[in-house]
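The structure appears right after this line, and notes come after that.
Here we show just some of the chains, and they stay where they sit in the whole.
For reference, chains read A, B and C in written order, and residue numbers begin at 1 within each chain.
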Amino acid sequence: MWSAIKRLWHKLGSPRWFFQLTERWELVLGLAALVLLTWGTVWGLAFAPPDYQQGNSFRIIYLHVPAAIVAQSAYMLIGVAGVVLLVWRMKLADIALKAAIPFGMTMTALALATGAIWGKPTWGAWWVWDARTTSMLVLLFLYFGLIALRQAFTQPEQAARACAVLAIVGLINIPIIKYSVEWWLTLHQTSTFTLTEKPAMPPSMYLPLLLNVLGMYCLFGTFMVGRMRLEILRREEQTRWVQERLAITAPSKAATA
Amino acid sequence: MTQVLLTAEGLEVSRNDRFLIGALDLVVRRGDCWALTGPNGSGKTTLLRALAGLHSEYSGRLSLAPQAFLGHKPALNLLLSPRANLEWYAALVGTSARAEERLAAVGLESSSRVPCGQLSAGQQRRVALAALALQPAPLWLLDEPHTALDVSGQALLDSLLHGHLARGGAVVCATHQPLDQTGRFQQLAEPGIDIKQGMALRRWQPRNG
Amino acid sequence: MVSRLFRAELRRALQLLWRSPADVLNPAAFFVLGLTLFAIGFGGAPDALGAFAAIVIWILVLLAALLSVESMFRREYEEGVLEQWLALGEPLFVAVLAKLLAYWLVLGGVFLVLAPFAAMALFLPSAAWPALFLTLLIGSPSVLAVAAIGAALTVGVGRGGVLLTLLVLPFLIPVLIFSASAITAAQQGLPHSGALLWLGVILTLTLTTAPFLIVGALRIGVEQ
């Protein structure tokens, strides 16, 4: 048992193994994302009942919440990858860390933007400085910081480790985002989904939301796997297995051209 | 007292995924003086830094005794005086500084209180030699220690090396100038280690008199 | 042994600050200048100024601390001294602690000395002075420690004192918010020990983790 885990762990360190493992994942995840997001969005926008206080403006929730949740998950993944990189020096961890940044950053920006759009009718202002909005803005800055830090280093190895340190330090922000609404009295809504309680919304409102959240995770997975595979090819360009792969695909490209 | 101060087995060193040194096996014993030679950019500095624990992009086994490292930079704080720098080194390694005495030994008795930034290039290297001499570490890793030294400075360096080797220390020294240039070292008759095209490790021993 | 080393490092760090006072004087000058500008800018509106004095002072403290910490390890890095720390079996941890303490003694001292002037210049009601002092006392070490992480991370990046602000300020926002809210509460005669407590929590957290992170970051920088 233990040795099996150890073997898997070793394999995980090998970008090549990951590349071969995920051959089809992009397609599967992409299709799942398409189905879930379409289903959830159509249901949420067209069929879910309007909110008794906010009318139809609440429907932006179907974008806002999935974006906000995935933005944080992406960051958690980045932080964990940072730990793995520093402790086990696993190359794949850095590849994952790097791959998660653009999507996470986009989702953070999307959550901020949709929040601001939603804030106008409900809070009467585009932007209010409370704990959650602020910590979410901090998350955006963290993503900026990760990108800027990486490009500031000339040596990839050092860049990876520096980013890992920053990513780990940044993890502190996640519980702040999560619990800010409970620790401080803020304007922002508290959680809808918890593991222990039933949501206060009617199912016809929260089920589409759930679908969209799942769909957003699948979309994240699609981007993540795609970028990781690309990065692996780029980094292992010189190795035999990549050369062989490219040699297989190159002639077929030439044939279609 | 162990005889082996450094063991490298199958050491491969690279930079940014570019291979510099492949599969080096090296054992440094007390009293050994290894000269590392090779063309510009071949990886001498990188190898020494890996040995000193300052470069971690390597694979293979590496075990070493405490070392003292002197690189391309003299590693002095330029705002502080030679004296203050030596005292700081002494505190780091936990010996007594006897700064004035050591500075006199490298010919800097008159400059011991000037900020190091106001010393000439060679004078700074001399302070660095004094700081090196102060460290009790048995293994010295030196990167082109002759740089900027005048003739008497090079003699000084040679006698430092002689003393260190005589006390049972060992030296690995990257250099572009043959150690026998000053006539105080001679190469051993053994073949040495060829690391790669043009880059080699050779063992030398003090020549007395 | 460790304590002897610590004393040596502390002496050296203070000596260095003494020899290149710019590292401290510049931020202090910056602080004073910022205060002056606000005082001038908000001219004849002492009430408005008083209401926001706490936040203005604390923002200036943050920016000044960043300015000064930016060069905390740069000289050592460029001179090759950082390498020596690492090569010599890592007394680096002690050195980092000593450096932090030295900076805090000097910079924290500067802030505390300047605080009454700041308070007067910005018409902060005297009821809030004790809170201002306390937040400076408890908050500034956290600020310095966090900023030092950033300085260490960016030490090898050429003149990349670069990213320091970008990397570090997000983490300092909580300190800012708690400090400002404590002072504002004190100004209005409200209880504010909660915010101070939070500052204390942040302080413990940063002081226990920052030195390790700084050492790790410096190690990365040296290999650059």
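Criterion: a contact is a pair of C-beta atoms (placed from the backbone, for glycine too) under 8 Å apart; a residue touches a chain by one contact, two chains touch by 3 or more.
Note that the coordinates shown come from a computational prediction; the quantities given were computed from them, not determined experimentally.
Although each kind of chain is drawn only once, the file as a whole records copy numbers of A x1, B x2, C x2.
Everything that follows uses one rule, which is that only the chains that are shown with their structure count from here on.
For the pairs B-C and A-B, the count of C-beta pairs in contact is higher at B-C.
The centroid of the Cα atoms in subunit A and the matching centroid in subunit C are 33 Å apart.
Centre to centre, using the average C-alpha position, subunit B and subunit C are separated by 39 Å.
Measuring from the averaged C-alpha position of subunit A to that of subunit B gives a distance of 49 Å. Of all residues in subunit C, those that touch two or more other chains are 223.
Residue positions 57 of subunit B each touch two or more of the other chains. Subunit A meets subunit C in the complex at residues 86, 134, 138, 141-142, 144-145, 148-149, 152-155, 157-158, 161-162, 165-166, 169-170, 172-173, 176. On subunit C, the positions that touch subunit A within their shared complex are 149, 153-154, 156-158, 160, 162-163, 166-167, 169-171, 173-174, 177, 213, 216-217, 220-221, 223-224. Within the complex formed with subunit C, the residues of subunit B that make contact are 52-57, 66-69, 71-80, 84, 87-89, 91-94, 115, 135, 137, 141.
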